[in-house]
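To start, the structure under review is shown below, and the notes come after it.
Apart from one protein chain that is not included, each protein chain of the complex appears where it belongs.
Chain lettering (A, B and C) follows the sequence in which the chains are written, and residue indices restart at 1 in each chain.
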Amino acid sequence: MSAALATATPSPARRLIGGLVRTRELGIILALAALVGYTAAGNPRFLSGQSIRDILLNTAILAVMAAGQAVVVITRNIDLSVGSVLGLSAFAVATMMSANPGLPMVVAILAGLAIGGVAGLVNGVLVRFGRVPALVVTLGTLYIFRGITYSWAGGQQVNADELPRHFLTFANDSFLGFLPWLVLIALIVVGGVSVLMRNYRVGRELYAMGSSPEAAELAGIRVARNLLGVFILSGALAGLAGVLFAARFGTVDAAAGTGLELNVVAAVVVGGVAVFGGSGTVWGAGLGALLLTVIGSALAVLDINQFWQQAIVGALIILAICADRLVAVRIARALRRKDSHV
Amino acid sequence: MSELAGDTKRDLKRRLAGWDSIIILLTVAVLVVASLSISNFGTGRNFTFLVLDLMPIMLVALPMTFIIVTGEIDLSVASTLGLASSIMGYLWNQGLSIESIIPICIVAGALLGALNGFLVTGLGLPSLAVTIGTLALYRGLAFVVLGDSAVADFPFNYTGWVTGTLGGGVIPNVLILIVPLAVIFGVILHATPFGRSLYAIGANAQAAHFSGIRVARTKFWLYVVSGAVAGLVGVLWTLRYSSARADNGAGLELAVVAAVLLGGVSIFGGKGSLPGVLAGVVLLAALQNALRLQDVSGQALNIVTGALLVLSVLLPNIASSIRSNWQRRKLRRAAAV
Amino acid sequence: GGTTKDNSSDSGTAAQAGASADPNAKLKEGLKIAYLPKQLNNPYSDVEVSGGKEAVGELKGEYKLVGPNDASASSQVSYINTLIQQQQDVIVIAANDPNAVCPSLNQARQAGINVVAFDSDAAKECRDVFINQATTQGIGESLVKMASEMAGGEGEIAILSATPNATNQNAWIEVMKTELAKPENAKLKLVKTVYGNDDDQKSFQEAQGLLQSYPNLKVIVSPTTVGIAAAARYVSGSNYKGKVGITGLGLPNQMREYVKDGTVKKFALWNPADIGYLAGYAGAALASGQITGKEGEKFTAGKLKDYTVGADGEIVLGPPTEFTAANIDQFNF
């Protein structure tokens, strides 16, 4: 009797809830639409080709890092060292390219990924085998990686005129003439990691690890391997972001990316990834990065007093978290009502 | 009863082996070695400089320890400090007396903390996310209040008091503030039912709730206290540099969190002690002071801070795993015989 | 904003205040001269202090360079305290906040240390002399002049500055506003001042925001080396290139590319190395008793020849150099 009940086709209630769950990022999409609409109404140039291009280019770097960070946060860890890794990679790659102008872009990207990957490996080993909480490790390596970059760079700066032309134009050139390379890379990263997290075993294992670390060990999940992988991924993506940063901004010194870690974490959190792990999506984090960038650009375009801008950014971050929370509560309530037999 | 005494003695031994006592010993060692080997380190004047340098971190770390013990975090403290400083400058320009400005700044800090507390406990939002938001918000408001200007003409009897020493000797005046506050926070955390409840909340909030502890209310008040202390430090900071600016104290939050973690407090809550945190603050400040006197560059200071932070947790873990490995091997050998 | 009114009882009563200058005193050798720029690892600061190092070498003194990684006044104070402990003879400082460093600088002066401010001044009660790159008035005027040339005498202009608190930038901007108020500049309209915080990325985005908000913008004036480079880079990579002019204060090495590709027609700067160089000699002159910081005192600064202390202890380096495609290849800093 119960078998028949349970295998019945999904009830309307379930489909409704399924829909709700699938639009977990609904709040942030609405916020984004409202903000763009409002800004464009105030200044139509906000939707001009150049402006959209600029926003997407600016989002690209943040989104690449947010994708890695989202995965780390989903496993109930955090990687605060990403800003410093970006700086290290950006400086190293810029130095390499200025010394060997003939190297193709692919080599630069691979070098960035490798440098970031090694940095991530260090984090991962300390977290897993040193049993040091990720926040402590990466707060430490935030200082250490930055210190290394400073000691190496001193006051040197790699200027645009020292960098090869193809490296600099990479940031402005487009694939097939309309999709900038930077944006394409960001889309591939965010999309690829999203699919990995949603549809592959290893992705679900990462969710499981964040949801309950003890249970993950007991379930025979290879926690050590996964965790190292996660930190390497986050590091490598920060390294990649460093290459994109160097190409886009042309001038690189030891301070590149200072303080960026808070933006990245903010993007991830605004994008609906729970800081206690286990839930949230990578593409949500990508949206979070887009929202933060749009906030920044919109405030500049709306001609809002410089001094108010930072305050508004803060207020909007909090509003976004509240909206996200509201959606979560609504889903939970819907679930409970559906379960109830009273 | 004798069993009880035995328990106490063993506990003492275990306490001594705990991380906070290691960090305390390490701090003492660094102070002694630096005084002996670095000229100018052990001087009275340097002591004053040292205390002035560590004052903001030390004071903000007190409530931060409480908050981290309950498993939450407050990253907005430095921005609260900046906003309090801005308010101070603004009101001073408006012609208010300093005696009325100081309490206003502390109350303003408390209100900012209350907003954090409401968002975290009232709406149930994660504190890391909330306080990243208010970090930006409060700093932004600081600029709104004071803009790009700096206010500098505070009365000398106040600015001089903050940088001065007791009777012109070597004891800085601000110690009169730091020491009692540290003692009060320490006693509350370690010897009162309230302190006990903080550990319970941090280790398992649900079980604490089932035990009749008012989890949300407790956390709310911790944020209020944290804000008030940040407001007070904003005042002290402004007086010390005789400069009220919107960007005062920027970036201090990470230094505070680093010091608290170095002091052996677990970021996941439920573990840690205040003496350990105090030692952590002193250790970081003393090392930086000593290394600066040795002309070690700022970058190297970064590396030292970071390495210390990681090693502080890593080394005890390695030691304990070596110990247990060794024990296992001994057992196996005994079984084989 | 407030200024220093009656700061402290020890203001202006530094140890040497009563002493009188002896223009013929010999420059001492072995002086310990410490440079404390706004921030280490900043290309502009690096060029400045390189001149200082040269000067101290010529003076046979002990050169030392310390400084924070962030451009904040509070970290500078810690370094001043350290320098006091180390009993330096001269501190050469570019103040991040004119007042915040004041109590510490006064402590230094009470301990017998001479204080030279350069690049960015400290409150005048707490330093002996200030090496000014050019008069504030002169820089402000020349910025407006270049902007007007580029805009063809009329249209909208905007300023991309450093931090909202930067002393020197704010002073220049004030002068610019007065200049713009004059009838000959009536057709120039300053639409907005934005701040890139001397952060490359932030400056880049602010430049972007300006161009979006003000479609008719003719010129961006950036009186900071980080800002002008970022603005030039953005414009050269966007379709605003050729439509919007960039000018301001910049380092030739950073700007060479954009001058050559036509994004930037003209910009200005003094030689930063000379500031550090002059500051070194001024410090030595103070420590040797040649000058005390009073108006009218004279001293010789090595290859830069003779200087006179002006009002409020200011020593002006000289007029800024203007760089164009024609002359930029002659400079390397």
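Throughout what follows, a contact is a pair of C-beta atoms (placed from the backbone, for glycine too) under 8 Å apart; a residue touches a chain by one contact, two chains touch by 3 or more.
Note that in this section contacts and distances are computed from a predicted model.
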*What is the protein name, per UniProt, of the chain that does not appear here: "Multisubunit sodium/proton antiporter MrpB subunit", "Heme exporter protein C", "Sulfurtransferase complex subunit TusD" or "Rhamnose transport system ATP-binding protein"?*
"Rhamnose transport system ATP-binding protein"
*For the chain omitted from this view, which of the shown chains does it touch?*
A, B
*Could you tell which one of B:140, B:186, B:234 or B:270 touches the chain left off the display?*
B:270
*Would you write out the residues of chain A that touch the absent chain, in ascending order?*
2-3, 5-7, 14, 18, 199-201, 204-205, 207-208, 210-212, 214-222, 274, 277-279, 335-342
*With the missing chain put back, which residues of chain B would touch it? List them for me.*
4, 7, 10-11, 14, 187, 191-193, 196-197, 199-200, 203-204, 206-214, 270-271, 328, 331-332, 335-336
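What we mean here is this: only the chains that are shown with their structure count from here on.
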*Measuring centre to centre, with centres taken as mean CA positions, what chain is farthest from chain A?*
C
*Taking each chain's centre as the mean position of its Cα atoms, how many Å separate chain B from chain C?*
37
*Let me have the rounded angstrom distance from the C-alpha centre of chain A over to the C-alpha centre of chain B, please.*
30
*Note the residues in chain B that touch 2 or more other chains, in rising order.*
143, 147-148, 251, 297-299, 302
*asked:* If a residue has to touch 2 or more other chains to count, which residues of chain C qualify?
replied: 40-41, 69, 164, 195
*Hey, which residues of chain A end up touching chain B in the complex?*
126, 130-133, 135-137, 139-144, 146-148, 150-151, 259, 262, 265-266, 269-270, 274-276, 305-315, 317-318, 321-322, 325
*In the complex of these two chains, what residues of chain C are touching chain A?*
40-43, 45-46, 69, 164, 192-195, 199-201, 204-206, 208-210, 212-213, 215, 229-230, 233, 237-240, 253-254, 256-257
*Name, in rising order, each residue of chain B that touches chain C in their complex.*
40, 43, 45-46, 49, 53, 89, 92-93, 143, 146-153, 156, 159-160, 163, 237, 240-243, 245-251, 288-289, 292-293, 295, 297-299, 302
